[in-house]
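Pasting a structure here, questions to come.
Every protein chain but one is kept in place in this view of the complex.
Moving on to chain A:
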Amino acid sequence: MRITVSVNGQPYTRDVEPRLLLVHFLRDELGLTGTHWGCDTSNCGVCTVRLDGVPVKSCTVLAVMADGHEVTTVEGLERDGELDVVQKGFVECHGLQCGFCTPGMLLTARWLLERDPDPDEGTIREAISGQLCRCTGYENIVRSIRWAAEAQAQAQPQPQSQAQAHAPTDAEARQ
């Protein structure tokens, strides 16, 4: 099947098998190996990417389902040579060790901060609860996301109104 998927703002048109998973499309067809694969069963979440803004597990999405949609991967977080605040937070608070779950965690963190610019610990833990990390015991991931929330608030005097404008609706989130 011929599909066109926008990835990190760039459209890609490819002929793919209908059974091709989105994670393999990103990694093997586009060479975007920052998105990892870990379990096949949607449990580990290392393959998490954003599909039209919503975090999805790309091992459980067919590439053809992304036809005409927008995908954001970890490679799309850095803008014009400037790291996203969540990337800075993970460095600052040692939110990663082996780095394998990190891309998925970063994308969920970015999504969370758009929905809730000031999440408390419990909200952060719930947001990342569909993603496993075997190295950090989650402690420093939680701190990294808190750090990012605070850094974002400092950088943007009116973070809440801006964030709400960008936040996906609940209906979108349920897709």
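By our rule, a residue touches a chain if its C-beta (ideal position, glycine included) is under 8 Å from a C-beta of that chain, and two chains touch if they have at least 3 such contacts; residues count from 1.
We take it that contacts and distances are computed from a predicted model.
A.B. asks: Looking at UniProt, which of "Spermidine/putrescine import ATP-binding protein PotA", "Carbon-monoxide dehydrogenase large subunit", "Monocarboxylate uptake permease MctP" or "Response regulator" names the chain we cannot see?
C.D. replies: Going by its UniProt entry, the chain not pictured is "Carbon-monoxide dehydrogenase large subunit".
A.B. asks: Among A:L22, A:V71 or A:V142, which residue is in touch with the absent chain?
C.D. replies: Checking the options A:L22, A:V71 or A:V142, the one contacting the hidden chain is A:V142.
A.B. asks: If the hidden chain were put back, which of A:V56, A:L96 or A:L112 would touch it?
C.D. replies: Candidates A:V56, A:L96 or A:L112; residue touching the omitted chain: A:L96.
A.B. asks: Please give every residue of chain A in contact with the chain that is not shown.
C.D. replies: So the residues of chain A touching the unseen chain are 17, 19-20, 24, 27, 31-41, 43-44, 46, 73-75, 77-78, 83, 87, 90-92, 94, 96-103, 106, 121, 124-126, 128-142.
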